[in-house]
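Data first, discussion second: the structure below is written as structure tokens.
Removed from the display is one protein chain of the complex; every other protein chain stays in position.
We call the chains A, B, C, D, E, F and G, going by the order they appear; numbering starts again at 1 in every chain.
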Amino acid sequence: LRTGYPEAVFCQGKTPQQIAAIMKELSVRNKNIIGTRATKEDYQEVSKVLPEAEYHEAARMIVVMRDPLPHQEGSIAVVTAGTADIPVAEEAAITAQALGNKVERIYDVGVAGIHRLFAKLDLIRQANVVIVVAGMEGALASVLGGLVERPVIAVPTSIGYGANLGGIAALLSMLNSCANGVGIVNIDNGFGAAYLASNINRI
Amino acid sequence: LRTGYPEAVFCQGKTPQQIAAIMKELSVRNKNIIGTRATKEDYQEVSKVLPEAEYHEAARMIVVMRDPLPHQEGSIAVVTAGTADIPVAEEAAITAQALGNKVERIYDVGVAGIHRLFAKLDLIRQANVVIVVAGMEGALASVLGGLVERPVIAVPTSIGYGANLGGIAALLSMLNSCANGVGIVNIDNGFGAAYLASNINRI
Amino acid sequence: LRTGYPEAVFCQGKTPQQIAAIMKELSVRNKNIIGTRATKEDYQEVSKVLPEAEYHEAARMIVVMRDPLPHQEGSIAVVTAGTADIPVAEEAAITAQALGNKVERIYDVGVAGIHRLFAKLDLIRQANVVIVVAGMEGALASVLGGLVERPVIAVPTSIGYGANLGGIAALLSMLNSCANGVGIVNIDNGFGAAYLASNINRI
Amino acid sequence: LRTGYPEAVFCQGKTPQQIAAIMKELSVRNKNIIGTRATKEDYQEVSKVLPEAEYHEAARMIVVMRDPLPHQEGSIAVVTAGTADIPVAEEAAITAQALGNKVERIYDVGVAGIHRLFAKLDLIRQANVVIVVAGMEGALASVLGGLVERPVIAVPTSIGYGANLGGIAALLSMLNSCANGVGIVNIDNGFGAAYLASNINRI
Amino acid sequence: LRTGYPEAVFCQGKTPQQIAAIMKELSVRNKNIIGTRATKEDYQEVSKVLPEAEYHEAARMIVVMRDPLPHQEGSIAVVTAGTADIPVAEEAAITAQALGNKVERIYDVGVAGIHRLFAKLDLIRQANVVIVVAGMEGALASVLGGLVERPVIAVPTSIGYGANLGGIAALLSMLNSCANGVGIVNIDNGFGAAYLASNINRI
Amino acid sequence: LRTGYPEAVFCQGKTPQQIAAIMKELSVRNKNIIGTRATKEDYQEVSKVLPEAEYHEAARMIVVMRDPLPHQEGSIAVVTAGTADIPVAEEAAITAQALGNKVERIYDVGVAGIHRLFAKLDLIRQANVVIVVAGMEGALASVLGGLVERPVIAVPTSIGYGANLGGIAALLSMLNSCANGVGIVNIDNGFGAAYLASNINRI
Amino acid sequence: LRTGYPEAVFCQGKTPQQIAAIMKELSVRNKNIIGTRATKEDYQEVSKVLPEAEYHEAARMIVVMRDPLPHQEGSIAVVTAGTADIPVAEEAAITAQALGNKVERIYDVGVAGIHRLFAKLDLIRQANVVIVVAGMEGALASVLGGLVERPVIAVPTSIGYGANLGGIAALLSMLNSCANGVGIVNIDNGFGAAYLASNINRI
Partner (left out) sequence: LRTGYPEAVFCQGKTPQQIAAIMKELSVRNKNIIGTRATKEDYQEVSKVLPEAEYHEAARMIVVMRDPLPHQEGSIAVVTAGTADIPVAEEAAITAQALGNKVERIYDVGVAGIHRLFAKLDLIRQANVVIVVAGMEGALASVLGGLVERPVIAVPTSIGYGANLGGIAALLSMLNSCANGVGIVNIDNGFGAAYLASNINRI
């Protein structure tokens, strides 16, 4: 593990009690801890044993930062196609911040109304790394990939229905992007995208 | 069958001799015949029995038009993402023309270089119907679908490799398009797209 | 967006409160708004802030039409194979009406009892565009595609079980239809089918 | 094995020499032998050691009948959607005949031109069992299943391309048929369909 | 529909009130009605409007037989691999009886303990048609197919987990059976298997 | 690597020259080498540089054994369902022998003619480990798994067509076996099965 | 069944009453019985009729051992990648013990922190058989397979999300392992892995 990076707990599928116990135990050797896919109930249980814990509702995350990392110079842009993609984007944004990065959020600029994307392009281009979060057909990754020269991390989301197959459509779309310079992570994996983006930002 | 529409023969998987025999037999009751997925060898055999047959190499099509349909007013735009998509696009274009439509070709305007698409947008918007032909991730269908108000027919192509799965990636992408007003046909089915576009253009 | 077309909200996965807030906000700049996949609870919350909203239960839709679009001449036929397909068909029908089209409903004429289909064929043929809604094996799209000369939009539904794979069987069936002139939309996407049909009807 | 039924050899993937050797060996204990998926070259090699062997080109079958089975009363109808399905249909027809059944062939009556099917319906209804052979979306199985009261055996074929997935589309379609009383066999398995139909016809 | 066969209602996904209304309406023109995938609650609602309705709990079926069909001579054997397959088997058995057939049930004779199957083989061989109901890997269909000369209808069930894929493993297994003379129906489709078996038994 | 086990080269996809070079190089530090998926041409090239190499045609293997392993007490049974499975079975058998094991071959005892299997059961039960090689639906693994008390290694083969999906049907079937005590290896992986069987036999 | 091995009941999908009844009935002829995928409620019902039953919560198992098997010499190691894999590992461990084996548990040594695995390697190598339990990408099976000379049984788990596809990713990964001597069982099938390991340990 990179020195200072928080330990991370994947809370989904664990009871609030289990999560609180795991985090308490980790807190002995780790100053910083984050929990992803955490419910408010998870947080309430954790805050009993770690009162300094904070809850980020939109990101569904618990954050314990007792020794924040020094801030990086460059920033990470987190861009979403729709509003339904925001929980995954927030997981990426809060994680990136917890790893010591500045984050710029640009949400709901999907290609069905491409002028909204162009209005934000200069802002996006100022970032060192761009995280694109998109469900349905994930076309935003290709369009952005063609417009920016920075490394692009694409996160397919499970937003959609029918032939979307729980995010597989967006995943395949991004893997086959006609734009170069795009790296993909697992469906809904905002955490992993931020981790990679942070490693890039720290080179 | 719409009155006057040519009979169509799917030549792939048939020998030149079989194709020539089928077309000859069809020619008794049909003035107009088209053959798709036809090789030059297929054409040479056909031209022995139907000397009026023409071959469109890029489209891989044989066309026999002894009684051309009256021309439609509006036109059909055929747009491709890459140059590798052109054979499917030409199948659509030549079919649309054989069904009596004017066709506007706009090729190689994929989203990796989106300025090329914008340069052609006015031209595309003049058409009554837009056929989008794209492989890889097929993002062009979503981008165009958001930019034009006309019916859009999307043709996924099998261009790509790996997680492209022979065109399934582009197909799923198009089915899940965040743009509205897009109808999809089978992978590489330029013929079917043109047939539907022509039925639309004739309303 | 085509001038006058209502803004659309996809309600599934959103809380009644979120939907009400979104629609309220949209109502500032949009005279007409529709919400799809909406429950009665969604509607009740929306009607508090937009009392003019109406609820179409069979279609699971909320409709706010403060400036109805002028009516189109031609009509759109919405045809279903079974009774279980009706919710998707109603989503298409109500959307098509909200977009200014006349709609003819012909329900439960699947191919297992093909005489029922033939009894309605003249009615179907009077429409400018035909939307076919079918689950299970979706054979109705092929049969109708062979019987009508108008553009056909096929909507596979998730009705079925086992090897139906949540509608994938009907989707593949329709994509491989032996009938020409059929465009496909995503599984259960009555909204998208109506949107495309309306764009066709307005040429 | 039912008494008298010929031994069957699946020739695909075997050399002509291997096939000839296997058939020669089988001929010691078996009066009747059939080989499916056999090329002309396979047949030529077999005829050297079993001169009484006959070759059915359209069916791609080698047939050795030294003790033909007594004929059944009722007949088996073999129906195809297209002409490309005929090789599989012929495999079914020749097999059914070799198993002692009368066969009625009704080819190229797919649902895209449904009047051709209706013209043959009385003929089809005279059979004891109906084998339906269809590729692409396989809709013929559903339509016929709804029109006849006899057991229907459906054989999906690999005819098609793109989202056809080598016959999977037709297979899924048939398994999800809205018509009752349809049993399915593997893709392109004309032999198995005939075997089952013969067992039915012999009850 | 074969004369006298009951109308069938697929109850899953319908409310008890909807089912009662549909059955009441059907009862005007139909003496016999069956409902599959019916809960006890469905039955209670139906029995208010059709007091003669009976409920078969193991089969999850509602049966209204006001004019039972004359009995067939031969019988249909319904065989299961495990006890978890019994609900599907009972759906087949009760349906077959409602269609006028004698039924022999042989349950829990899967291939993991093959001696249990052999102990019942004579009984199974007395039937005219054999329905095999099996989940997991569905090997019973192949073993029985090799042991009986009668038509075999195989019903894959969704019993299993993991790589079972909701019954797809058993379905593929049965479609690829090395035994001849086996026809397959959809996963869990006991009703369809019985319908086909009855049509066979009535030749 | 277990002491004395030969180095293995997977020859498929390599040129005869590459294989010869690799084996020559390996021969410096390894007394024993085997090559799998090797053609006769591969062997001829190898024998130029390693004249002691032997070729096993049915197994498609090159074997260089300059220091044979001491023989194990117990034996390994290799059982196939059909004759088409023999190449994979031979890969397993020759590999097992090269790893120092006694091998008992029992071929063509698939479940469609189950009496042939029972005739060989005593022989099979004498082995320490049983390797089952089967394609199509792979039912033999379940039947044998229920009949023997020894560890069973199941090798699905790609033998089959249509819904066989290149061996996936047999693979899923074996993974879902109702018999306990069966471990699976990759499709056509006779080598891996023998390696595991040998490790078991050596405990 | 191997003499003395307990009868096993798969409790998932059965009511506590059904499980109690089945176990009671089995207890007449079987001294030892185990139930897998059992809830606490299942156990409470069983303990009413079989008071000697014990419940292993982490393993979700009910164990009735009235005549324990004699202990084997060698041991079985059960290794997991993560803590979320422990329920499946415990199912394997408790089953292996019930079948008379000594078990060594080594949990949470996944490859993301490979030093933890190396710290336990000597312990793992002392076992006769190694069971590897891993979800997500299942890489632990390959790493361990390369490090130990004993037979390795790999159990993919359904732990993960998105492109994990309910354990299919880990399953495919294990089937394609570059390490030799690894046998795979179904996703989450701790029971089957232990059964096979026990059969191996008893040779």
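FYI, a contact is a pair of C-beta atoms (placed from the backbone, for glycine too) under 8 Å apart; a residue touches a chain by one contact, two chains touch by 3 or more.
The structure presented is a predicted model; accordingly, all values stated were derived computationally and were not measured.
Just so you know, the chain we are not showing touches A, B, F, G across the whole complex.
Checked against the full complex, the candidates G:I153, G:L175 or G:I200 give a single residue touching the omitted chain, namely G:L175. When the full complex is taken into account, the listed residue touching the unshown chain is G:N164, out of G:N164, G:N186 or G:N201.
Residue in contact with the omitted chain (choice from A:N128, A:S142 or A:S158): A:N128. Among the residues G:M65, G:V111 or G:I203, only G:V111 touches the chain that is left out of the figure.
Seen across the whole complex, the unshown chain contacts chain B at 84, 159, 161-164. For chain G, the residues touching the absent chain in the complete assembly are 81-82, 110-114, 136-139, 142-143, 145-147, 160, 162-165, 168-170, 172-180.
Seen from chain A, the chain kept out of the figure touches residues 2, 8, 74, 128-129, 149-153, 171, 175-176, 180-186, 191-192, 195-196, 198-201, 203.
Criterion: only the chains that are shown with their structure count from here on.
With D-F and F-G as the two chain pairs, more C-beta contacts join F-G.
Centres computed as Cα averages put chain C at a distance of 35 Å from chain E.
Each of residues 168, 171, 175-176, 180, 186 in chain B touches at least two other chains.
Chain pairs that touch one another: A-B, A-C, A-G, B-C, B-D, C-D, C-E, D-E, D-F, E-F, E-G, F-G.
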